[in-house]
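First the structure, in the form of structure tokens, and then the observations on it.
For this view, one protein chain was removed and the others were kept in their places.
We call the chains A, B and C, going by the order they appear; numbering starts again at 1 in every chain.
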């Protein structure tokens, strides 16, 4: 899969980032660790010269993992010195902070890529045999009762229904961040340039489902023929279904008449109570149409999050620190649950610039802006995201056909 | 080119539309003209069964053009009867009106496709030798003075500058149409479902360039190395530049040291005063960045159009009725010019549903909604569009890499 | 299909051949009919400059068929003059003769291509409604009794068996033609350079089947699972079966439980007595292995032909002059039948140069030699070949995956 990089590439690339943008630019006379590593480990920064073609990343048997750890160590040591030397230099500190957040992103990509590499291996190797498994029994989900197409499900769901909707009033609201007011040179308080500027948007009244769509609900869609009925699908989504032969989420497989899912802990029997995961934006959209609902916009999601979430929610979300590396069933109760962690939530919003957005100058300006085309925004982080990395304003983005991220579905109406 | 259909296919397809949605559904006992024509001439309606694969449309030497004219005549005659019989049946009349607007769309596609077919022929055949040619001398454009990158060009352009900007106040405005209030069963007053519902959006203050970008201005971008500098481009746009070897708009070619452009009247020397045409959305976006500006959003465009345009503007625009089949230089004067006709104006807006949008039921519901992914909105119509087809709310859409439509650039800031 | 050219291309190309190699080189001051036709209608002669890419031949809506007939007429008239002027010029006369044989080859290609174009059209249009149809009843083939795998079928087949084998003694024999001794400037007596030099080869004793393999026999292979069993296939052949989904010869299709074949006279019920046609070299080879036999070598075929055939056989073969445009069942009787006409017979011989072979100098030298790679030789002509075009030494060649030629199977052992 062309989007997947070998693990050692990530290890090297995040060191390359520090070497290139910090050591190379702020350490007079710094000599790169290896003259060809810029060529090997530049991901996409056109301003920094030629680079190894992405689809050939997997072919590099050299440098070895050992070489790369030596590279990391050398860069780490030089960075430790640079940080001391340049203390108080806000420009340097902002780049260091950016580098750390960049590394957090690659930590998640690393898990995504490892999962893909192992899942496409016919041996289905286990990455971590010691992962805790969320309980199969999740009583409050025993009777999934998704609002059927056409039915006007009440926004205050009755007690026996597991999926309710939380209503929000529309109006003129503000989303995004005022980047100028942020301490971008501090790890806490940092945000990416694509999260700003803060700006006004007008929202109609809307409702969000109070939890994520489950495997069990998604199975209903499969069994109802969802993958064989073009009417639920965007045209490009339907073309993908046909070309790729999609008939279930990525990593689902049938063995001896049961559905199994590949996890970082190996193959497990599919748990109907867990949030569905590894669906593309097309599948999320098709499921929502089939269910008579729609995906939220990113503004709706951010509005709901800014009203509903408190600091404790960021601690309790199923982020990478929980060390499950897999989404877990929604907790019991009412109210908006699972907004943070578990799975990235596909929105219907195309990834574009906020009004007044300006990318940073120089190569760093390629970080976000140039990808604002043919991608959808996802919100909320996943079980592979660091909780210190996420914000209500955080905008993740992938092409609508991407499935190897931990992506799932929250319905809106 | 996979998007281009042979002319006879368009001739047959628009008849097929009437046969399928009107005769087949509202004329009891109607027998199709030919049992296989549904397979041959269905464009993309999944609900109507299998269809001939699009890339193979060009391979059908049968039915012949003569056969297809016979088909059109038979359908036309039956439609004439049906219209009389079903007078007053609003559902039928709404479909007839839709069919007419559908045919107008294919009239434009026909011109686009003929141009592409002739322009890729090494003989560069002339489609119409009798077309009038807009005057090469366009004195008010003699000194193109595009705001240079980084310069803070005043929004009220000085007299000697050919490119000015018109300012608009932001705020909460309404765009789109209230479809329920429209007489959708009348040709005048019709709109497509994607133009509604009418809804509120919040706009920041903005300015639009008072005319289209010219060939001469675009040539400055080319000569400044725009096609060789990744920093101006969206990542996917830059990938297209590399893969396709783009170095100028489609249909431009150099012969004996001069630039020529292929038109429906044959090869002509490039006129620097004419609006640039046959650029992709990627090129439009890259040009705007290079010029230190941006593309408008569709809401900005519609807001400006709703304030600025009167009925006379729709008569005077360079639409297909002017029979130039080519954009013409901006008229002299001040104020917003060329909003209508000449070239479709690429916006930065992804094509998506307006809040509350619902596609029609049945196969007709595939008309617009399922394409709301990975496309950009274009506004204003072109020299190949019927003026009776266009509205301020009209939303055209193409993937950002498309170049064979008559697409050009209006700058915004 | 990339190998198929539009009919009008053939019409123009054969005139281009005369214009380029005769008029352009032997008529001082000759001005080409159109400056761009060399670009359009050069097939593969690298020495003659750039040419229109083959896969785009089908996209040229100009020149029209009418233009091309005008071109042919102009070239024909000039050629008539040239032939008179250059009477006795052996070099010119040899090129004229080559041009005529070249045109005969394109007459066959024209039929192959028309058949392919019509057969891939969902309407299955009929090329010639007036073609005679060989009789369905062919009593001597009522009990096909192909030698089963592993069985040691006697080379003198018993009376009740329809498929016999004719034995030939091996030894040192001569094949090919002594080109130097041929009157290459006369239509009769001409041969292509690849048919010489005459040379010695050593043959083991061999037997050839006394007629072609029939549809009925080939159907046994299909029904025995031949297309699902890799053991019969060359590795590249099996790969084609998988990639292309082959499950029967080209132009066979099942409708209402019966097999039909597309012919130039339209769809016909498959006649089990007719020779199987439109099989690739891979299918011919797989069938032969399944039957426990093999394909002949070209030297075996030529040896058998040189012993067995007399002038009358060339008159009586089912060539294009019979105007069936389809193979016909073997006549009754014994002895080698159907060696000429009906279908080209795939051999197991790779197409290569005979010892001492030298291509002609100049562009004409590209006629044959440069294709001597990755092709198999076929022998004997087909129902689409002119009988004046064929010789016992004639070497046709196609890649082993080609199916659109009229190609069939003769077994050997």
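Keep in mind that, in the parts below, contacts are C-beta pairs under 8 Å (C-beta built on N, C-alpha and C of every residue); 3 or more make two chains touch, one makes a residue touch a chain.
In this text, all values refer to a predicted model and were calculated from it rather than measured experimentally.
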item: Shown chains touched by the chain that is not drawn here; value: A, C
item: Chain not shown: contacting residue from A:85, A:121 or A:334; value: A:121
item: Touching residue (missing chain; options C:47, C:224 or C:269); value: C:47
item: In chain A, positions touching the absent partner; value: 34, 36, 39-40, 52, 56, 58-63, 117-118, 120-123, 125
item: Those residues of chain C which, in the complete complex, touch the missing chain; value: 44, 46-47, 172, 199-202, 204, 230-231, 233-238, 282, 348-350, 352-353, 355-356, 365-366, 370-374, 400
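One rule holds for everything that comes next: only the chains that are shown with their structure count from here on.
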item: Furthest chain, CA centroid comparison against chain C; value: A
item: Centroid distance [mean C-alpha coordinates] between chain C and chain B, Å; value: 49
item: Rounded Å distance, chain A centre to chain B centre (Cα mean); value: 35
item: Whole-Å separation of chain centres (CA-atom averages), chain A against chain C; value: 59
